[in-house]
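A single protein chain has been omitted from the complex, and every remaining protein chain is retained in its original position.
And then chain A:
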Amino acid sequence: MAASGSWKSGSGSSMGLERMSVEQLKAVKEQADLEVNLLQDSLSNIRTATTRLEIASSALNDLSLRPQGNHILVPLTASLYVPATLHDSQHVLVDVGTGYFIEKTMPEGKDYCDRKINLLKSNFDQLVEVASKKKNVADEAGVILQAKLKQLASSS
């Protein structure tokens, strides 16, 4: 039943597109393509952010296994490292944005990363759905536009 309902709404939208002029169809297609591109950019940004958080989570996991006083090479700049010892293996500083840093315990830090990852994944799924709908609209508008242009060419 739901399927037939969605099919009807789809058919209704295509009927709406059928009634449009060539200029209107062009505008609809351009708008839909623009929105699809924006959504694709957002999706790639979310993917990148998720990867970063997963790396952070695994780094926290690795750090929690190291005992305090463990010898490490500390990066003081991107290309300069000095030998040092781990001062506190139970606490980390988490950058939560806009210049704020929160000191958390290891489990809290991991929990923070996991929550962020889950949030991003749910956003990603929602965006994928919206993007596919927009793409369908753009494709449909393109097909109807081509048909109308052919019709105009043959009539002239």
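FYI, a contact is a pair of C-beta atoms (placed from the backbone, for glycine too) under 8 Å apart; a residue touches a chain by one contact, two chains touch by 3 or more; residues count from 1.
Just so it is clear, contacts and distances are computed from a predicted model.
One chain of the assembly is not displayed; among "chlorophyll(ide) b reductase", "Small ribosomal subunit protein mS26", "Adenylyltransferase and sulfurtransferase MOCS3" or "Prefoldin subunit 3", its UniProt protein name is "Prefoldin subunit 3".
Only one residue in the set A:Leu17, A:Ala32, A:Ile46 or A:Leu60 touches the chain that does not appear here, and it is A:Leu60. Taking the complete complex into account, residues 52, 55-56, 59-60, 63, 72-89, 91-95, 101, 109 of chain A touch the chain not shown.
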